[in-house]
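Of the protein chains in this complex, one is absent; all others appear in place.
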Amino acid sequence: MSNNLYIDFMISLLAGTIRISIPILLPALGQIYTQRSGILNLGVEGIMIIGALSGFVGAFFTGSLWFGVFSAVVAGLLFSLIMGFLSITIKANQVIAGTALTILGTSLASFLYRVIFGIRKLPPIIDSFPSLNFLGLSKIPVIGPIFFNHNILVYLALFLVFFTWFVLEKTTFGLKVKAVGEFPRAADSKGIRVGLIRYICVAIGGMYAGLGGAFMSIGYMDTYMDHMIAGRGFIAVSVVIFSRWDPKRALFAALLFGGANVLQMRLQSIGVNIPNQFLLALPYVLTILVLVGVSKKVAFPSAFTIPYSRNSK
Amino acid sequence: GAQEDNSDSRLKVALILPGKIDDVSWNQAMYDGMKTVEEMYADKIAVTYVEEVYEVADIEPAIRDFAAEGFDLIFGHGFQFMEPIIKVAEDFPDTCFALGTGFKTGKNTAVYDVTLGEGGYLMGILAGLLTETNKIGVVGGADVSEIYRGHEAYKMAAKSVNPKIQIQELYTGDWRDAATAKDGATGMYDSGVDIIWHSGDGIGLGVVNAAKTENKLAMGNVVDQNVLAPNNIISGIQYNWAPVIKNIIDDIINDNFMNRDDKYYWLTVANEGVQVTPFHSFESQISDEVVKTLQDAVTGISNGTIEVPHFQK
Amino acid sequence: MYLLWIELSRVGTMFNFMTEKAIKEAGKVIEKPLVQMIQIKKTFSGIPANDCVDFTLKEGSVHGLLGENGAGKTTLMNILFGLYEPDSGKVLIKGEPVKIHSPLDAMNLKIGMVHQHFMLVKTLTVTENIMLGIKSTRTPFLDTRMIRNRIIELSGKYGLDIDPDAKIWQLSVGQQQRVEILTAIFKGADILILDEPTAVLTPGESEDLFSILRELRNSGIGIILISHKLEEILAIADEVTILRNGVKTGETLVTPSTTKQELTRMMVGRDVLFNFTGKDVNIGKECLSLDHLCAIDDRGVQVLQDVSFSIKDGEILGLAGVDGNGQKELCQILTGLRKTTGGTIHLYDQDLLTMTPKQCIDNKIFHIPEDRQKSGLIMDWDVQKNLILKNYDSKSISGRFCLSEQRIGEQADTMIQEYNIKTPGREEVVKKLSGGNQQKIILAREMEGDPELLIASHPTRGLDIGAMEYVRQRILDQKANGAAILLVSADLEEIFQLSDRIAVIYNGRIMGIVSPDAGISKIGMLMAGIMETENVGVDA
Partner (left out) sequence: MNIIIKRSKTMAKQIWPSVLAIFFALLLSGFLLFATGHNPLRAYARLFDGAFGNLNRFAETLVKTIPILIIALGTSVAFKCKLWNIGGNGQYTVGAIAAVAVAVYVPLPYFIRIPLSLVASIVAGMIIGGGVGLLRAKMNANEVITTLMFNYIIMYFLSWLVNGPMMDPEGFGFPQTQLIPDQMKLQSIIPGTRLHFGLFLALIIVVVAFIFWKTRTGFRISLVGESHEVAQASGVSVQKHIVLTMMISAALPAIAGWIDVFGIHGRLQENLPGELGTIAIVVALLGGLNPIGIVFASLFFSALVVGGSTMQRFEGVPYSLVGIIQGLVIVFVICRVVYEEFKEKRRVKQLVH
């Protein structure tokens, strides 16, 4: 490969990596709150698809993409409250509650889409968020196409990395979240309402996941499809765990996964002689390898997946 | 719904689809074809549609159920229906079965198939002639036989008209994750590819979308996808299943089905089941030379002077 | 000498250790009630923890709350702090009837509480833990810097010596307790509840705490002090309330003439048995011997250094010492759960260091663990299953492949009877039983296997007097059966009652091994880390 081609290849790879890791990063950031507060929400996949649909419907009927984003966030919030109710109020097993949420979410989204749009010859489409071009910054060689040629949701997601870090480390709310996940009884004795904080965290997780869903339908693509989340919610849950509940590391983990995915596609395209299934499996293999590398240090929030009740000893 | 009425003399037809009837692809083309025939033969047939019979284990009960309910003709739209249909057909010798691709037939079982190779060939000619960078691409879902045939013919044809051509090829490993396909296509465009054909299914929308955001050219599949991106979808191929369906139904009505020797119904360029879609707004930009070469290829394939090999892995 | 006094007074409750001059402060007693709790009733699954308790705290006074383990002291205070809601009864603060539904309500009423079990989040720093309980001045943002400065200031002022940036898990128990106290002081409460605050403090720290408390009292704050240490109560309290089995059995002003005997009688309902002795047992051959044992803890810190002692069949060796001086790790080593870094251990002729936990059990080493709920019992399982944890694979329980439900049941029934375990049935979930009965389950399980070596860690911690005596009797029975027994306890009363010899551990070292005749003062000195020359059996 000539030098020039090599640079082009890397630019395309990195720009693609950023784009494709956003729908993993967004729900992962939300799940950092949720998991930090002690709740494992395996229903992210379901929430994301609900978000994707709501985002699209909102944007389609109002013509406003931002209204679409708003509807996705609200829908994600509302839908995640089911998880909150099951895991916090009912104190149900979180694995089954999350599974139920995924089944319900994927079916409900598919059902509502058909109800709203009927059967069409061609799918309804909208104009999705365009790439921003900060004062022509995207024209800067190399750096431009990698960093300055994305749509606004990408930058929003990157901002949310910082924002999530800030909330968790610098605000009273973040401190409460950590306390609730580690030692709910202590939090309770300090006057923190454990259930409320957990509800809020589940809801925030839902909002971020909803946003992640909207990114897929109106940020990345321009329409809704039943299978457009394609396991990204589950990947997000993994990313959260192996980034050890740290937003910055979550960004790297999402980039890593996204990068592996883009890399396999680029390698396929340029005709690397490896069966494509092996390349397709690459991101997942990489995830396990990284997980094994970092796990020794992983200490789960002490109250992870354990419901809290003041009266039980 | 199914007609319970005994006095109804119409042929009871069931169409079992593995995906959604509005997937802008494989399933939708068949659905549309069947709808056309149903309207045409409103007094002769009554059709029941079932979508998303995706799990292989659920196929046989579905077929058996329709057979047991007294349906006269059952379509299974995919090769995964082959084994179950052969098995059920033995138990219901009076029922007719039609299998969408595959290779096993029986007294009451026929195969209908599309010569995607011919379609791919035509697309390859177009891409080879239209490219300015001498780099073209093709994106497919899973690497299965009919898709493979299309891709191989595409590559062969492109090389035949443009010896300098470089071709990038990608399988996303999935029929429905359009976002991944979009990123794959984006990567191709980034590396200098200026025209991509996609070989169908939900992922095709990702390629169309990539063309739109990158403002490059793409070619559609299955249905005329120009409206999705009028400035980017230069052409494509579309299937018209109606003639083949009509053919099968006529055979049954005329008692020709069971004793027919050739149990293959082909959708071909020759019988206009596979067509090149119009150029729409690109009409004026396409040189007469290109139009002529394409037309020659169509004629050649139709009258057998050009023989597209039956590629096999 | 003063230090020694404090040290000794920390240690036992049965020894009357009044110093020359009464330490009680001559403070004015203000009559205005700060807290009135009237006819408080609270039951846990039918068993009353507080039964129609009245309690009054006056402004500017220190009120001692006494009672044996499980008497309901913590429960009463948890109710005042809003952690539990009472079944019935009223609470008045400064004369106003109030409903305290949560700690938040309590804090708004300016009630602060230092809990018996640390309420600290281990992964957070000291500053963060303190910030948890107070409203930030910069809400919604944290005012870390300000709080941090105040911590340094307060900690300097009261000599608490706390690093505001340390994570809780990095701190020693004593330091953690100081963080708890600091948290309470920080909030500037009108009413301060301290639930056994000195249990893990060093004598110096205790005295510092008391001077803080005196200062706070003089500034008008009402303090409720729960303690098992009567000396402390006599030293600082203005009044005491005494609970027994959830019922209030007395309330009295503390005057210079108040004696410990008086208080004890109210607490226990009778005079404490001073000469609680077992049958005379012939001491046999050497069962366990440790030679220069060394070990490190989970954090890699040296916890045991050159520990050497031996125990003979039919002998009880008491291991006295303040918690956290290596006792826990020693017990883990003896049961095969922890690796050592040096030295040898022999069980009769066998090398114990190479044994797996399973082999230790097979060699009849049994253990009554100090934290029964965490490492002794499966709280969600029923009584009978908890009773077979150590012998589920024995012939008496297992058939060829399967555990026999019938035999498990039969065994459970006999043990329930024999050990007088109060339970509705063998299928009752252990979580629902009282602490005493939970302890009896462990006792039954560990003793039923006829131990060669029995390690009893704090066997009576958290037990009422009846259960306590029962447990001690059972341990003596094992001795009579010829078991070698290592009794680990911070309770000197227990150590003196049961032991044939007493080893004192301090900072991972055996300070000395003495006979019970040596007297309390000597042991007290050893526990405080002051070495003596004369020993009665350190076999080095």
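Per-chain residue numbering starts at 1, and chain names A, B and C are given in the order in which the chains are listed.
We adopt the following convention: contacts are C-beta pairs under 8 Å (C-beta built on N, C-alpha and C of every residue); 3 or more make two chains touch, one makes a residue touch a chain.
Please read all numbers here as calculations on a predicted model, not as lab measurements.
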Chains on display which the left-out chain touches in the complete complex: A, B, C
Contact partner of the left-out chain, one of B:102, B:124, B:140 or B:202: B:102
Touch criterion as defined above, residue of A:10, A:95 or A:272 at the omitted chain: A:95
Residue in contact with the excluded chain [from C:165, C:215 or C:393]: C:393
Residue, one of B:66, B:197 or B:239, that touches the chain absent here: B:66
Chain A, residues in touch with the chain not shown (by the definition above): 40, 42, 82, 86, 90-93, 95-97, 99-111, 114-115, 231, 234, 237-238, 241-242, 275, 277-278, 280-281, 284-285, 287-288, 291-292, 295-296, 298
Footprint left on chain C by the chain that the document does not show: 46, 87, 335-337, 356-362, 367, 369, 374-378, 380-381, 389-390, 392-393, 398, 401-403, 405
Touch residues of chain B, complete complex, unshown partner: 1-2, 48-58, 60-62, 64-66, 68-69, 79-80, 82-83, 91, 101-103, 142-145, 148, 173, 312-313
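In this section, only the chains that are shown with their structure count from here on.
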Chain centre separation in whole Å, for chain B relative to chain A (CA means): 35
Between chain C and chain A, distance of the C-alpha-averaged centres to the nearest whole Å: 47
Chain centre separation (chain B, chain C; CA means) in Å: 77
Residues within chain A bordering two or more other chains: none
Residue list for chain B, restricted to those that touch at least two other chains: none
Chain A-touching residues of chain C, taken from the complex the two chains share: 81, 83-84, 102-104, 106-107, 113, 115, 118-124, 128, 131-133, 135-136, 139-142, 373, 431
Complex contacts: residues of chain A adjacent to chain C: 170-176, 178-179, 182-183, 185-193, 299, 302, 310-313
Complex contacts: residues of chain A adjacent to chain B: 5, 8-9, 11-13, 15-16, 19-20, 23, 119-123, 125, 128, 131, 145, 216, 220-223, 225-228, 230, 261-262, 265-266, 268-271, 276-277, 280
